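Some chains omitted; the rest stay in position.
Just so it is clear, A and B label the chains in written order, and each chain counts residues from 1 on its own.
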Amino acid sequence: MSHSRTVEIEGHIIDSGTMQRCFGAVMDLGGSFDVEQFDVGTHEEAESYCRMAVSADDEETLRAILHELHQNGAVLENPSDVELVAAPADKVVPPNFYSTTNHPTEVLYDGEWIDVERIEMDCALVVDPEPETGPNGGPANGPRAYTKVLNAVDEGDLVATDQSGIRVNPPERPRSGGGAFGFMQGGVSSERPSESTIREVAAELREVKSTGGNVMVVAGPAVVHSGAGEALARLVDAGYVDSLSAGNGFATHDLERSLYGTSLGMDVETLEHPRKGHKHHIWTISEVIRAGGIEAAVEQGKVTEGVMYQCVENDVDTVLAGSIRDDGPLPDTITDAVEAQNAIREQAHDADIVLMLATLLHSVAVGNCLPSTTKTVCVDINPATVTQLLDRGSAQAVGMVTDIGTFVPTLAEFVLDDGETDGGRTVVTDDDE
Amino acid sequence: MSHSRTVEIEGHIIDSGTMQRCFGAVMDLGGSFDVEQFDVGTHEEAESYCRMAVSADDEETLRAILHELHQNGAVLENPSDVELVAAPADKVVPPNFYSTTNHPTEVLYDGEWIDVERIEMDCALVVDPEPETGPNGGPANGPRAYTKVLNAVDEGDLVATDQSGIRVNPPERPRSGGGAFGFMQGGVSSERPSESTIREVAAELREVKSTGGNVMVVAGPAVVHSGAGEALARLVDAGYVDSLSAGNGFATHDLERSLYGTSLGMDVETLEHPRKGHKHHIWTISEVIRAGGIEAAVEQGKVTEGVMYQCVENDVDTVLAGSIRDDGPLPDTITDAVEAQNAIREQAHDADIVLMLATLLHSVAVGNCLPSTTKTVCVDINPATVTQLLDRGSAQAVGMVTDIGTFVPTLAEFVLDDGETDGGRTVVTDDDE
């Protein structure tokens, strides 16, 4: 095996599974390794360090191995600066461009490791040597690096290629048990009592809010169909939702309950006229269009309750993304997929915890933009949906296969009512922080 | 029960289940009926006729009952002209507008029953008293009626309201067995041997093409992932696909196989580098953008095989609809949901048979536009997807819960190879008709 390179890996690399994956990758791809140094952290807080030479019979195999090791946090010994190539045209990346992971990442530029901003997977990595401003809007004090989705790449952008000079930091196992939140969990436990898990999610929500964090909710139409809309509206009203990402269907169903539940005498509780219901669906959209949008409909007193009403009243950052199966759509719906993605991306990057409630389409769209460090909760009655959403290497995720119609009300009860009981305090809102 | 109206129903109303649904609706909604005349067709070709008075305690209940009867084909005795109201604004329908079903429909205008064109469910029904042209583009010879989705409604359009003067013709049971194609099938049989069913679908496809019909294929990325892309490409090449409705993901995966399967030595058969594969995904889009689109990429010799290649070569009407989970997207992808729907709508209205292959999103979008008279075949490994797609009152539909990776190759074999064997003739193409 004449082709060889030496890499270094450090951190909680044994208990986070890093070394298992690294050794495994070498063997799976037909290479071999020679560990030159391995310092094992002797207790749970101590990090470990590994330096090993990796060999393969040909350069192509070696590159494939190094690619896998890189994605698990390995860096070449004595790394050189990141290789940058100018994008040849708008929306076109140079050959062998570096495609990002969703893990925290650094680039070595001009001999300094700098953090990559706005981490998101499957993006190009662009370095701006002389940015106009710094990360927080102030004057720049050095080069910056950030991700760019393909359609945001501009001609001339300096795009990272290959992987040298780039360091990925996969999530490490939390030092203490994460409760319901599993570490890089790919499966879903159906053995645990549902109520205990919901209680832990509720505790986490309250923890996030009590520390000024940002809660994002991604919701599908089933939330309303199943009768859980009222509970979600209560959570919004109590300040537990900072942003809502949904579709035209969710919003219309919710608005329809408000428009028809009280004014036209239709029995929303029993939904006795399903076909007529669809006419109401179209009519709801028509009425909102006539009013000039959801906010206008609220202001005009046409909409007086429900999730959308509470989002308007509580200034929740709301994105309604269009889809080819929409009726209407509502004037608030962003029909262009790229524009909608960009809006979702802003929400996702701000979130500290994301609740994905009974929607695969919107959850995948959100998940595509999330760094692996964001906590996620996925709830769906279809196990395949939950598994797919969890399977993204999130550091802390919990999946539940359950009925959304009981999950949300139970969560709201635990968050809101237990909150008052436990401490005797009023429910936290953003203003409290 | 002081509120009463008399309705008439005719056709194969017993064996199509119409009378069962009508009697059931009256009872479910708390009304009562008095059959005044019932002539039963005495043999299978003879139609039946029913006239009955329907009563309820109050007008609202009676209206609900009449609505259900209407949807099942009943018309009021001595019907009056359709009631038309001008749309008050663009994309706004008048109160109590009539929301269409997906069944063939007629309106009574100026004492004449005229067919409603472009049947599609959940639309407004617009009558144009003095159209510029007739249905086939020639000079108009009388008023026309057609459906309009909400966002196509223009201020001043004469929109049907209420349901008087409108006659729905739900699909009737075929007089002879439909083979694999069940009549208004809401479930999916898993008892029948898969191969027999595929053989019947193949026979249907060949029948449709031999009579000059139009075949529409709706395909999800799993078609390519599962290795079935080659078989679909063969069907396209042999002239069995008139239109393809898919998404950015399907097209990119297919193009990627062509771009990387042969030129870069990656083993597409075993997909050994899944992560690297995603970089290839982005790179594929970037390359197609650089070329100027899929057709340009084919013309420049960059893409030389696969489904998209065959679609370009065979002038297949192709729509790629965007979604918020897309990468890129490809320049051919229609990112605006409304624009994409309109393109899909054109395809759907032209189709005689639709194959829905492993995609819920695109299949629902297509299904929303289909009249109930179009034959549909739904294949997915998820039973819930198949059930949802079949549950639209299609007159002739077949659902299969099976692996798309084996369905498409088997179908192609039965369509193409059996075709040559059976008759010794070359495979039919559109030119043959």
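Convention: a contact is a pair of C-beta atoms (placed from the backbone, for glycine too) under 8 Å apart; a residue touches a chain by one contact, two chains touch by 3 or more.
Note that the structure is predicted; figures quoted are calculated from it, not measured.
Summary of assembly composition: all chains derive from one sequence, 2 are present in place, and the complete complex in the structure file consists of 4 copies.
The rule is short, and it goes like this: only the chains that are shown with their structure count from here on.
The distance from the centre of chain A to the centre of chain B, with each centre set as the mean of the Cα atoms, comes to 34 Å.
The touching residues of chain A, counted against chain B in their complex, run 60, 64, 67-68, 71, 88-89, 91-93, 97, 99, 122, 124, 149-151, 273, 275-276, 278-279, 281-283, 285-286, 289-290, 321-329, 335-341, 344, 361-362, 364-365, 368, 382, 384.
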